[in-house]
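One protein chain is absent from this view; the other protein chains keep their places.
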Amino acid sequence: MLLKRLGINETFAALALVFLAVFPMFASEFRVELMGKFIVFILFAFSLNLIWGYTGLLSLGHAVFFGLGGYVLALSYSLQDGVPSFMARFNIEEIPLLMRPLLSTPLALLLGLLIPALLAGLIGYFVFKSRVSGVYFSIITLALAKLFEMLIVNMQAYTGGFNGLMGLPRFPVGGEPMDLVPYYYLVLAVTAAAFLFTRWLTHSHFGKVIKSIREDESRIRFLSYNPANYKIFVFAVSGLLAGLAGMLYVPMNGFISPQDSGIAMSTSLVIWLAIGGRGTLMGPIVGVLIVNWLSNLLSEQYPTLWQLILGGVMVLIVLYLPGGIYGAVESWWKDRGLRKKYAAKEDQEGEAVLYKESEVL
Amino acid sequence: MLKKSILSIAALVMIVSLLAGCGGGKDSTAGGSAGDIKVGVLFSLSGSLAVTEKGMANAALLAIEEINAAGGINGRSISAVQEDYASEPSGAATKAKKLLQQDKVAAIVGGYTSASRQAMLPIVEQANGVLVYPTFYEGQEYSKNIIYTGATPNQQLQEFVPWLMDNVGKKVYFIGSDYVYPVETNKQVKELLKLNGGEVVGEEYVPLGQSEFASVINKIKEAAPDVIFSDLVGDSVAAFYKQYKSYGLDPAVMPIASPVTAESEVVSMGADVAAGHISSSAYFQTVDTPENAKFVEAYRAKYGENEPITQVIEATYFSTLLLAEALKKAEDVTDAEAVIGAFAGLEMKAPQGTVKIDPENNHAWLNSRIGKVGADGQFEIVQSTSEPIYPEPWAKILYPEHEKPWKK
């Protein structure tokens, strides 16, 4: 049974990997860059999937961690040639002490992972340690996204403000900026590694614990696990992955702006994952590719209609396809391929219990 | 086995459709025959900025229609390739790249926020394309690939501030949205205040989108200025003017003066709230020129009677017409240098009056007008320049020594 289950995920994963790997050979530079961004979004969706899909806690402000990673790297780039113009405009004549560490790119790369992870851990500590329901977590992260966006705009002397940080080079590995296609493969490799990491993590003992937290937190507490610590840890890891995605995004995009790290981006991410299928390995990939592809196809001719459809589809997905597209494919496969419906049933029952529990708040 | 193959087929279909979608794209070109010259029209049609940019896109399309009706570019018609960047700068970058690389447009008319322009700048330079940017902005920029047809701060301010000093009063309170345009604009206003004997009695920046102004209004009342200089943008504008009125402040005593507030903002706050306040702009809908009468009529016939027409809409309209002139003059429309070269010194009668592109700095010479909102919600023009004003991307009064990048 396990083999079969791996079968479907592996088939899809391999197909997706082959598709993404050969894509630059056929597509124009513009398309490659666009697809490169989508791959970064896939990585970003993996990070949300950890906390939302597997642990059952919806972060509505995940772009904050994405943006933190991105801004750390972007600031590091901007500082390389002395005081950047957005600082000079506010009469700052030398690089502020707190930003000095960013002058070293390797250190910036490290900080781009650690700062988001730390912030996530900190927020996790405050929210998860007191046993409020997951809904509080969603609200707090939503407010965080709003505030973070405001803060970046407000601290414009240090962050470039509303206009963001512009004109950043491609990933200068070893001093030399990379070309688009090698950089594309670098992003693909990192994302593939993140996929394997997610797979490993969710199949490990740790993964079983966090899934049980999603299903029934009080039961796991009886078994003398401390769910709060697990949640904090998963959220920190998720923040770290989001920071990584943010750092990969900056060179692909050429700039970063507050919109990439606030509510709009967080919202898009939630939509991708909900439609693709949260709590499944392939859901993030399916969601990001389908939604972004359709968005590129439809939003030009029907920009207003597209938003309407997206909202409507969200509602329909929640009502009729709670597992998302890939979740539906996966459970169809499980139902059909085997007479043992035991796996699917277990999931559904588990969820039903969860809902009863969380109703108590 | 069978199921697996069905699945693989399903997966293949998905991938093929993805490929088709990405590779094929769609031509939003309106009947693009081989002889047409393609021009990109890149504004936000969705998202928070669509409120302003929809009108700009409309103006560009109207201009292109008129150009084609008048015989096009040396016998070739223009086909517009319209894209939406959904109010996100990264979208502007992506879509600009698509227009230049995939559609191979001769030029792009587009961009509203500075963020969108700055996002497009490296892409347009790298692909050696042409971008016509029709929005007033904070200046301090020059790109050999961009034609700036919106006002620089000096064009909006050098007539406005002295007029305020002479006709309203010398004590000024600044209120602005917290980003670079208000900061740069206010720097120049302050410099002009010094020259004209004015005085700053307060300064406040609020987050973009702020809609609660009770405490700001308090501070203003305490400072008791003669005039409030507002460079608020977006939703904050209407909220601030409305709350100003609800606190019983009187435009006859302490008017709000703004280089941003235009016809569309007046609609969203209501004429009763806006009446008596003052704006500076290159263009008001009430400008009395034959070109403007024709433009307003054509725009309204196409997009509706009640659509407010603002300076950015007018700028987009005449920029697109100017672009057509440049394309006519250029020997090879696919050569960016030739097109930009053709822009230099180009002059036309726009709805706002005579405008011309400076032969050196790629910015436009524009008119300057001061308007006071009347009871009907339209601007009554109280002062108007007779000649267009020279654009200073780096204002002389602030940066007299600044190098001129176009001289390199």
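The first chain written gets the first letter, and so on, giving A and B; residue counts start at 1 in each chain.
To be clear about the criterion, contacts are C-beta pairs under 8 Å (C-beta built on N, C-alpha and C of every residue); 3 or more make two chains touch, one makes a residue touch a chain.
Everything below uses one rule, namely that contacts and distances are computed from a predicted model.
Hidden chain, UniProt protein name from the list "D-alanyl carrier protein", "ABC transporter permease", "Dimethylglycine catabolism protein DgcB" or "Putative ABC transport system ATP-binding protein": "ABC transporter permease".
Taking the complete complex into account, A:129 is the one of A:100, A:129 or A:336 that touches the chain left out. Check A:82, A:101, A:177 or A:312 against the missing chain and you find that the one touching it is A:312.
Of A:76, A:138, A:191 or A:238, it is A:138 that touches the chain left out of the display. Here one chain is not drawn; of B:74, B:128, B:167 or B:211, the residue touching it is B:211. On the side of chain B, the interface with the absent chain consists of residues 48, 50-51, 54, 178, 204-207, 209-212, 214-215, 218-219, 221-222, 235-239, 242-243, 245-248, 264-265, 267-270, 272-273, 308, using the contact rule stated above.
As for the chain not pictured, it touches chain A at residues 56, 58, 123, 126-127, 129-136, 138-140, 142-144, 146-147, 150-151, 153-154, 263, 267, 270, 274, 304, 307-308, 310-315, 317-319, 322, 355-356, 358-359, 361.
Just so it is clear, only the chains that are shown with their structure count from here on.
Work out the mean CA point of chain A and of chain B, and you get 34 Å between them.
The residues of chain B lying in touch with chain A in their complex are 3-4, 7-8, 11-12, 15, 18-19, 21-23, 25-26, 28, 45-47, 50, 82-84, 86-90, 93-94, 97-98, 101-102, 113-115, 118-119, 121-123, 178-180, 183-184, 207-208.
Looking at the complex, you find that chain A touches chain B at residues 7-8, 11-12, 15, 19, 26-31, 33-35, 37, 86, 89-90, 150, 153-154, 156, 161-164, 166-167, 253-255, 257, 259-260, 264, 289-290, 293-294, 296-297, 299-301, 303-304, 306-307, 333, 336-337.
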